[in-house]
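Structure below; questions to follow.
Of the protein chains in this complex, all but one are displayed in their positions.
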Amino acid sequence: VPFALLTDFGTGSIYVGQLKGVLAALAPGHAVVDLTHEIEPQAVDEAAFLLARTFEVFPPATIFLCVVDPGVGSAREILIVEGSERRFVAPDNGLLALAIERLVEPRAFRVGAAHYHGASATFHGRDVIAPVAARLAGGTPPEALGEPVAPGDLAPSPVARPRAEAGGRRIRGRVAHIDRFGDLVTDVDANGRRLPARVRVGGHEVARAARTYADVEPGTVFTYTGSFGTVEVAARNGSAASALGVRRGVEVEVEFAFAEERRG
Amino acid sequence: VPFALLTDFGTGSIYVGQLKGVLAALAPGHAVVDLTHEIEPQAVDEAAFLLARTFEVFPPATIFLCVVDPGVGSAREILIVEGSERRFVAPDNGLLALAIERLVEPRAFRVGAAHYHGASATFHGRDVIAPVAARLAGGTPPEALGEPVAPGDLAPSPVARPRAEAGGRRIRGRVAHIDRFGDLVTDVDANGRRLPARVRVGGHEVARAARTYADVEPGTVFTYTGSFGTVEVAARNGSAASALGVRRGVEVEVEFAFAEERRG
Partner (left out) sequence: VPFALLTDFGTGSIYVGQLKGVLAALAPGHAVVDLTHEIEPQAVDEAAFLLARTFEVFPPATIFLCVVDPGVGSAREILIVEGSERRFVAPDNGLLALAIERLVEPRAFRVGAAHYHGASATFHGRDVIAPVAARLAGGTPPEALGEPVAPGDLAPSPVARPRAEAGGRRIRGRVAHIDRFGDLVTDVDANGRRLPARVRVGGHEVARAARTYADVEPGTVFTYTGSFGTVEVAARNGSAASALGVRRGVEVEVEFAFAEERRG
């Protein structure tokens, strides 16, 4: 049973170390994988996007511990969600909203009050989520750890979904993530069969589309279908975020052309 | 036998990779956990604080490799300390001073000269500490790796301890750690039963106390009992370090009130 960790603690934070210490103590012998700890502080929407776009590369039985939790210590619940042979433990703040849509037969549970006994008021990742995940890894079923709740009753996604216009050829979305290279990752699905033609973002219009970095000249800002399956904007050998002055969360408008290489 | 690593190398530094390579070569099959590598460069006091406040979440038999070592290559010794079923390998520079106080029946050993043979002058973490830790993991007792030394003869904590005034209601300490969120973690123990009432830090007075972030308005700077068991100062949805212009190491003065929810 691998554990996968997704937090906004910052990589190498002592908080990550403590999570792993608890897992080593309560569920020894399982692999622990850092999915990422570089979620922007308290950015539940970024966590929701990245989790939904990456959890499927992990093997069945993986237990995801997701801790982006600005409401820690308040009345917000902690959830166990299972589906598609994977399990997730996270606060009920929308972090799981996008992943749940991709699960086959998702089931959700609210962790029972007994599991908060003795917990600190500010670090439920260590004191509640990790111990609950360890119980799951040890074979305790979610039914024994909390009450079932209908997926429709969970907190919704913290940001609006991309919306289509012009018969689906134009889609408005957001910059959901910016990576280390300054590539802008949008939440606009490329659906595999369409090449983005034009992207408007931060007052700029990016009209150059290409398949990969090597297809454009150094410095060129261009759009392409990224590895998350969504539209991205990059500058070859540079940072699109710096070149365009764009930050995470800004709106984008994508126009699609039906390119020659379209499939199906 | 899990290994836990605590260094100032920076997370993802190639030095961390080398430590892990040595452990994989000399002690394969053991879990290796990053406690943190984000200790401020050469800040032995920060390492001492964080180690003492977190080692107990790790399981018995854990071996801690602690490498914050500005004196590398000089006459300073390398220690093996054991107690409370855990073991620590670290330079004798005060890094272990606070953890030792929490150990049941601590015993200390100075690593013998033979283990320095062929070591570089600047990377004893890779060349001495990791091989010694691997030997411990393989079952070699500390007695076979070094000479016993009385815990009282070890290097003391590099910074003064918090001191109580006014009959214990006012305590002077320091900002021992600042996390990614800009929360100020002090070394002033909250002892579980007291709510901090007022904190003076960096020329500011923080008079708002709360149990957790969600209990105050966004932007509010407040004090609370943090997850290390000490007094902290945070800004909800912001950085207290930025808001107050405070850096690690500055003095703090904490006043306690006996709050309604006090226990015992």
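A and B label the chains in the order they appear, each numbered from 1.
Just so we're on the same page, contacts are C-beta pairs under 8 Å (C-beta built on N, C-alpha and C of every residue); 3 or more make two chains touch, one makes a residue touch a chain.
Bear in mind the structure is a predicted one, so any value in this text is a computation, not a measurement.
For chain A, the residues touching the chain absent from view are 2, 4, 6, 10-12, 31, 33-38, 50, 54, 57-59, 62, 177, 179-181, 211-215, 224-227, 232, 237. Against the chain not displayed here, chain B makes contact via residues 8-18, 20-22, 24-25, 28, 32, 41-42, 70-74, 76, 120-123, 126-127.
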